[in-house]
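In this view, the complex is presented without one of its protein chains, the others remaining in place.
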Amino acid sequence: MGAIPLNKRLVPPTGEDRIAAEFQIPYRQYLDASASLVAEPPEFARNPGIMISLYRAMTLSRIFDAKAIALQRTGQLGTYPSSAGQEAIGVGYASAMQAVDAMTTTYREQPAQLWRGVTLVELLRFWGGDERGSDFSVPREDFPVAVPIASQAPHAVGIATAFKLRREPRVAVCALGDGASSKGDFYESINLAGVWQLPVVFIVINNGWAISLPREKQTATETLAQKAIAGGIPGIQIDGNDIIAAHQVCSEAITRARSGGGATVVEAVTYRMGDHTTADDASRYRREELVSAAWKLDPLARLRNYLANRQWWSKTDEEQLIAECREKVEAAVAEYMKLPPPSPADMFDYLFETLPPALQWQRKQFTGG
Amino acid sequence: MGAIPLNKRLVPPTGEDRIAAEFQIPYRQYLDASASLVAEPPEFARNPGIMISLYRAMTLSRIFDAKAIALQRTGQLGTYPSSAGQEAIGVGYASAMQAVDAMTTTYREQPAQLWRGVTLVELLRFWGGDERGSDFSVPREDFPVAVPIASQAPHAVGIATAFKLRREPRVAVCALGDGASSKGDFYESINLAGVWQLPVVFIVINNGWAISLPREKQTATETLAQKAIAGGIPGIQIDGNDIIAAHQVCSEAITRARSGGGATVVEAVTYRMGDHTTADDASRYRREELVSAAWKLDPLARLRNYLANRQWWSKTDEEQLIAECREKVEAAVAEYMKLPPPSPADMFDYLFETLPPALQWQRKQFTGG
Amino acid sequence: MSEVSMLGAINMAMARALEDDPRVVLLGEDIGVNGGVFRATDGLQDRFGEDRVMDTPLAETVLAGMSVGLAAQGFRPVTEFQFMGFIYPGLDQVINHVGRLRNRTRGRLSCPLVFRAPTGAGIHAPEHHSESTEALFAHIPGIRVVIPSSPSRAYGLLLSAIHDPDPVMFFEPTRLYRASKEEVEDSGEGLPLDVCFTLREGSDVTIVTWGACVKETLSAATQLAGEGISAEVIDLATISPIDFDSILASVEKTGRLVIVHEAPRNCGVGAEIAARVAERGLLFLQAPVERVTAPDAVVPLLRLEKTYMPGEKQIVDAARRVVRYA
Partner (left out) sequence: MSEVSMLGAINMAMARALEDDPRVVLLGEDIGVNGGVFRATDGLQDRFGEDRVMDTPLAETVLAGMSVGLAAQGFRPVTEFQFMGFIYPGLDQVINHVGRLRNRTRGRLSCPLVFRAPTGAGIHAPEHHSESTEALFAHIPGIRVVIPSSPSRAYGLLLSAIHDPDPVMFFEPTRLYRASKEEVEDSGEGLPLDVCFTLREGSDVTIVTWGACVKETLSAATQLAGEGISAEVIDLATISPIDFDSILASVEKTGRLVIVHEAPRNCGVGAEIAARVAERGLLFLQAPVERVTAPDAVVPLLRLEKTYMPGEKQIVDAARRVVRYA
């Protein structure tokens, strides 16, 4: 069935109807594509230190990403999903979280994972096909990448329930894609988050594509933020390539959640600049013009221009940063390369806390023991 | 976690936001609890013939229902779910359908099933634990009762897709409960119905309860109709005990679907007057006052008063109708009782069109052959 | 000590776990005020409050998935699915997350939860209320599957399942819920998982079964004894992983094996037991293995459910056949 144009499908009430409920979905943007402020920015946006630190994180992620793709091409990494172009929202929500908060996430959230403290080596290890890459040394309570789409949303709800039951001022944050927003797990999660008023924030990373399916064939809704209305929670759409909106709106939602105000859906409109993964060839289904147009909205360039316009960032700063990031990434790659391979015994040793006696012969058999 | 009071959880936009999307959920009622018209009724409500036929159907269903409960109590029927109190919406949407339309449904839609042509004997057979009760002689394309909650919503979407692919002016109607409205299947279905603009109408029978869970613990939303917003389709709430609103709004939605206008969610607010099923004891979780209050909203009494107020219906008419319905029900029970029991071979003979050779020995074994 | 039904014992075990371990929480549909559709959680919300015994909306996918989140956070969720036929929307979570979280994170996170669900036919319930699909779960790595067959084993096994640091699927035969009463001491002591229970010693034939079929199997053994056939009856109890060493020892002694289960035959758990005997116990066998099971057909509605379920007669017949085999 062909694409159906997005239109106003909602039938207006007739004369005899009264209105049972009314809703608005707000949209937030501070920094437009040309790096001009279109609204009065929040305080932190005037702080060069904060803005530069966000920029540094976004840059590290971008540089790591390019390296990871290169590693995959030379067989040193498995299938890898690029996050290029999505750094603003990733760093935006991660930087709005506190260390004690917890995150459940998809496979394309390297920018947020890095901010949270997952190391470059851990990322390489995971994408290199080694479970030890998910044994994060720092965000110990963050969930590893969930590959089955939207299946991490219920986990966030469970974590938020734990926080609420223990009366801890902590928040669960769940990142998921536009494709994921069509899945029942997502809906059941926002519904429960709403009715139990849970401290959880759902960040819908609307990058325009779910592999080859464009956003407008995914759902007929005007926004993805309005999915929130089905859960009785607030929903807001933002320019996901505007780091100021990303950090600010996520902070508002997380703060509200932390203070007992319940859940929120934040839809961040961004763009998947690369192929879906290194196993994909987007040229089969996506016109190149769309990608070049999207590069004009690049969150990294936008923030760099914002910094430069304010004389907070020079060409030298940029060169230094890039050199520094490359060095970090190369060091991580070197460490990754020399890590000993996983042991076959690991297949059994983490299956249960203690391997049941009935399975011990299999461990022996598979470890040649 | 305790009940959280329903409140306006939707955070109003701040000064810097623009509005990305706006929605309204209309509410429709013509006939209030005292049987007074609160809005200009549609044409059919002025037609005594039509209104009386609706009343007759509702009455037959109510009388059948009481008999079914009695049969269960004496061991002549299995567990049975009463539909008492929900006759207006059931007869309302069924009478808004055409014979060529198709329905997928829950276990509490006897009023609609009877209108569609399912016989009293078939209903008894099904609830008596005999699959032949789902081999409807009349609405051949209607689905049988779906017990797994909300699992029939995707079926309706599939049927509607079939109608659309064949360019047939037919509509799939899916009835489901307030409890079902929390399930992912429902959401995925309205989303697909929205994006493919399918000829399907979802009737959410909000009877206030999902077994022991009251509506307000099921979801935080102000209405169930607003779930539609998450699928990008219209949603409307109606007084589900008002047969005029039920028939009228369902007709509008079905007509829109038939003419290519896409899907709708109709939330019918009604009340489950009885226990959840004969296996349930609602007094464990529901105060009797709630039930007596709900009886004041009884759709049957309301319609009877409407008819009587207009001199379309007399005490004699009523007595005759009751006698007639009782007779029909008794005749059906008598036929049900004397039907031969199912054959063990049936377990195998309808599993596949042709039983695979590898299973034939089992058929022999279980049929003593 | 008090005489309790299996339901009573299950209720007692959950109460004890709630009492002893603040990490234990119960979740599920209608488990609060209503006490569950079978009353397994009767009185528990009253006693332990709404923060410990939580009524959830009707949504099994999030019910399963949020249990994973709670468990990873250090809670011990005991989650009720109203019937085995309604756990399937949660299967994605069971297969893709419950059994994998510890392994996937190399022990950083774990998933100590219990999923409870009523199982089996024979109570004249509507469609989908009579499932015996334990084999589906037994095939999934990283989880345990347990089915009790008496009040005391229900009490002890459920407590151990709750205490266990890893996920356990705990399926309760509805047909046994109120079938009999037994003295069960509320000791707080669990029974060991991963081992089967020999309910009756015998020398002529080993009959392995679990859940509700234990009832007919024990009656069959009594009947067989009257005919001079001495049957050893083993209750598998932990369906996965299987304590096969104990079964093998019994088969070594008796030389004959009958397996009884209510699930369909094809790829049921009985197949695994028979397969292992074919691998490791071939020389012990003095007769072919027999399986007494439901057919590979859909569980019928109530009019045919008795025909569908394996009965005492079929068990006796099978035991006779293997004993008389020559």
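So that you can tell them apart, the chains are marked A, B and C in the order they are listed, and the count of residues begins at 1 in each.
We adopt the following convention: a residue touches a chain if its C-beta (ideal position, glycine included) is under 8 Å from a C-beta of that chain, and two chains touch if they have at least 3 such contacts.
A quick note: this is a predicted structure, and the numbers were derived from the prediction, not measured.
Asks: Touching the absent chain in the whole complex: find that residue among C:Pro112, C:Gly142 or C:Gly190.
Replies: Answering carefully, the residue with contact to the hidden chain is C:Gly142.
Asks: For the chain that's not shown, point to the residue among A:His155, A:Arg170, A:Lys183 or A:Arg272 touching it.
Replies: Candidates A:His155, A:Arg170, A:Lys183 or A:Arg272; residue touching the omitted chain: A:Lys183.
Asks: Of B:Pro42, B:Pro154 or B:Pro214, which one is in contact with the hidden chain?
Replies: B:Pro154
Asks: Pick out which of C:Asn96, C:Thr174 or C:Ser250 touches the chain that's been left out of the picture.
Replies: Missing-chain contact among the listed residues: C:Asn96.
Asks: Touching residues of chain C against the unshown chain: what are they?
Replies: Considering the whole complex, chain C reaches the absent chain at 61, 85, 88-89, 91-92, 95-96, 99-100, 103-104, 127-128, 133, 135-136, 138-139, 141-142, 240-242, 263-264, 266-275, 277-280, 282, 285, 287-291, 296-298.
Asks: Which residues does chain A use to touch the chain missing from this display?
Replies: Missing-chain contacts on chain A: residues 1-2, 78-79, 107, 126, 128-131, 145, 147-150, 179-180, 182-185, 210-213, 217-219, 279-280, 284-285, 341-342, 344, 346-348, 351, 359, 362-363, 365-366.
Asks: When the complex is taken as a whole, what residues of chain B touch the one chain not shown?
Replies: 102, 104, 131-132, 134-136, 140-141, 143-144, 146, 148, 151, 153-163, 165, 172, 184-185, 188-189, 191-192, 195, 346-347, 350-353, 356-359
Basically, only the chains that are shown with their structure count from here on.
Asks: Using the average of all C-alpha atoms in each chain as its centre, how far is it in Å between chain A and chain B?
Replies: Computed from C-alpha means, the inter-chain centre distance equals 41 Å.
Asks: Pull out every residue in chain C that's touching 2 or more other chains.
Replies: Expected reply: 51, 57, 59, 61-62, 89.
Asks: Listing for chain A: what residues touch at least two other chains?
Replies: 161, 165, 184-185, 188, 191, 195
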